[in-house]
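Worksheet: one structure, shown below.
What you see is part of a larger complex, with each chain still in position.
In order of appearance the chains are A and B, and numbering begins at 1 in each one.
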Amino acid sequence: MNSVLELAFANLTSPMILFFVLGLAAAFLKSDLNIPEAIAKGMALYLMMAIGFKGGAGVAEHGLDATLFLALATGALLSALLPLIAFRFLISTTGLSRVDAAAVAAHYGSISIVTFLAAVQVLNSAGIAYEGYMVAVAAAMETPAIVVALWMAKGRASSFNSATMREIAFNGSIVILIGSFIIGGVTGKEGLQSISAFIVDPFKGVLCLFLLDMGLIAGRGLLEGRRHFTPAVIGFGIYMPLVGASLGLAAAMLIGLSPGGTALLATLCASASYIAVPAAMRLALPEAKPSLYIPLSLGVTFPFNLSIGIPLYLSLATAVP
Amino acid sequence: MKTYPKKRIDIMVEAPLMKRVLELLDEHEAGGYTVVPALAGKGNDGSWHRDGLVGRVGAVVQIFCIVDESRVDEILDPLFALVSRQIGVVTVSDVSVIRSEHF
């Protein structure tokens, strides 16, 4: 257990976390510090391109095996299952409306790619290997939760038509993640080498700057959304990732992922979306309150995973022999 | 210079809905429209600011469309149906144009 604490401490004092905290602090101090929208979007594209490519190159190097498909299917299944659980919890503990509960549930079934990136960084610094295709699993987990949540919200799903589905399926982040993954797979180690000075070396630094932005947005969202934040809602934002992670850990062991891959699947299950799902919710469930689900996901669950969650999931994943 | 009276419809709507609004304008053959990015704003549903945002949620775009008076209602009705459940505001005002074939 000692090493868990060490890991957690090392994580808490990593530049990544500290830049997130700086963003939060700047928001709470009402500083006018801000990152231009185009830069924030550019960094998001960069991070997804890089993580996708590296994942694909990893697969190219280590070869494909059956677990890839197993992992994809497991991820999709978990993404569909988690909203059902989240919805139950929310309805029975928080007093949120059906529509709000469904919208929040969609976020917790889907995933946050930045949380995934942070977990990958922790694995890298700890020198723990993981399956390169986990980034494809992440992409596969984005959408099922949305479909399930819309179905739960029932009656309200009138605007949930094929155009919406198409938009969700081919949304920019999925296309760049999967596209880069495939390119990484095709061009392999050599391709990775030729552009690694762009997508590998500066990666962690860019992630720091991006987390500063996340901190700013999370802090401002928390200030704006304060009124919705009952203890029951905040509580959900903290125990739901633990529930998700537990399921993820169990499933990962069942299908035989490596300890690193197990930690990543747990992290994906624990993480909550704050980019793709909100956009889908505004289209399909406009009555649900964005000032509730965005700060809950970004201001409560994201920092929880970043600081405590990831080291915890990792130590659990590596503890089991 | 001879000018012709027309109506200008201004639609402030949250960004994820933009595509739907433009499709609606296309369907009703609005002739043309322009989308202007907004930077920040406040309405019934709270305030927002573009800086630092990655996704489209939490942003509002302004779409305007010059049309003949005769088509205003035809467009406003479905627009209202679309926007009413979402975050948004619609205004109509008078303008003159110098080329009338355009609209």
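Definition applied: contacts are C-beta pairs under 8 Å (C-beta built on N, C-alpha and C of every residue); 3 or more make two chains touch, one makes a residue touch a chain.
Values in this document were obtained by computation on a predicted structure and should not be read as measured data.
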Given that each chain type is shown once, what formula states how many of each the whole complex contains? A x3, B x3
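Here is the rule we use: only the chains that are shown with their structure count from here on.
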Using Cα averages as centroids, what's the distance between subunit A and subunit B in whole Å? 34
Would you pull the subunit A residues touching subunit B in the complex into a rising list? 34-37, 40-41, 44, 167, 213, 216-217, 220, 224, 274-276, 278-279, 281-283, 286-287, 290-291, 294
Name, in rising order, each residue of subunit B that touches subunit A in their complex. 14, 16-17, 19-20, 45-47, 49-58, 85-87
